[in-house]
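Here is chain A:
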Amino acid sequence: MMMKVLEGILGSPPWFRLRGSPAALLIVAPAVIVTAFAAVAGCGGTSATESSTTTTAATVEKSDIVLASTTSTQDSGLFDVLVPAFEAAYPQYTVKVVAAGTGEALKLGENKDADVLLVHAPTSEKEFVENGFGTERFEVMYNDFVIVGPADDPAGIGGMADTALALKTISVAEALFVSRGDDSGTHKKELSLWKAAGIEPSGAWYESAGQGMGDVLAISSEKQAYTLSDRASYLNLLEGLDLEVLVEGDKALFNQYGVIPVTDATNAPGAADFAAWIISAEGQAVISDYGVEKFGQPLFVPNAG
Partner candidate 1 sequence: MEIFTQSIAEAVRLVASFDRYVFQVMGLSLRVSGSAVLIGLVIGLPLGVWLGLSRFRGRGILVALVNTGLGLPPVVVGLFVMMMISRKGPLGFLSLLYTPPAMVIAQVILATPYITAITMSAVGSIPREVRLQAVGLGASRVQALWVVVKEARLSIMTAVIAGFGAVISEVGAVMMVGGNISAGGENKTRVMTTAIVQEARMGNFETAMAFGLILLAMAFAAVFLMTRLQGGPRSGWVKS
Partner candidate 2 sequence: MTPVEPMIDARTTSADARTTSTPDATGRLAAPALEATALVRSYGGVRVVDIDHLKVEAGEMLAVLGPNGAGKSTLFRLLALLEPPDSGLIAHFGSPVSHRDLAARRRTGTVFQRPFLFQGKVHSNVSYGLRLRRLPRAEIRERVARALELTGVAGLAKADVRRLSGGEAQRVALARALVLEPDILFLDEPSSNLDPGLRRRFRDDLRRIVEQTGTTAVLITHDRTEAMSLAHRIVLMKEGRVVQQGPAEEVYSRPRDAFVADYMGVETIWRGFVEREVDGLCTVLVSGAHVVEAVAEAKVGEEVGVAVRPEDVVIGCATRGEPPATSARNRWLGTVVSVRVSGPLADVWIDLDGVLLHAVVTRPSVLELGIEPGARVLASVKATAVHLLTDREEGYH
């Protein structure tokens, strides 16, 4: 939770995440701060679902399902459609989403503070199930990372199919590259990609921001630098960014999500029902539709079963 708290207080969103004129932003800003503190006070991270629970005028006895996931999944906005769809199908449940880092989400499962997990760290997930903390792991979907950069593409990596080659080209050209540098999942992914390319990035062209994805995208846009981003974050912030997708589609850039009902969960039936629903044709359809309307392309590719 610590990370989330700090992000709430300190991880200020770049201005272009907010819509409206600059003047409006100044008025909005204090509100942003207030909500950030509210999130801290409420330490449960339930805000994403609260509005949707009131829409179902249910007469049935309701029970809560605590879903632990990652901040980037929450930031993608997927839960805003996924949770209402599930609750429409199963009116007896209310889903509470707790967004944390991957490691912390798994920890929540271990401690049975969560009923079901939706995370994207296959190796750790498999370990989690093998250690008996989860009943089973189902593949749900994947999203992908992209290498984005300025339109004029000084290193000339646009359209390359091989991520390793693209990274090598950037390093040879010493074109500015902004790294998350914060030990996050994305940062680890980036480091593994550099490793696969056989390069240890260093030098003035390789900048480390130690900040979140949104901040790093903002910095890259301002500096007209390259960076590695998950597609969802990039698309969400697209409007304010002067960055284009230059490398995509390589298998190495994929990010597999899995769903795991927690063993002996507080709401075991709910966890099982959620897992079953999300890999069902109905759940998979919601995933494949998400983002099409807004971005003209899906953000996640369903691949259950």
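How were these candidates chosen? In short, all candidates are chains of the complex that A comes from, given by their letters.
Basically, contacts are C-beta pairs under 8 Å (C-beta built on N, C-alpha and C of every residue); 3 or more make two chains touch, one makes a residue touch a chain; residues count from 1.
Because the structure is a prediction, the values reported are computed rather than measured.
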item	value
Complex member touching chain A, one of 1 or 2	1
Residue ranges of chain A touching candidate 1 (in the complex, touch as defined)	2-3, 6-7, 10-12, 14-15, 22, 25-26, 29-30, 33, 178, 181-183, 202-211, 215, 219, 221-223, 242
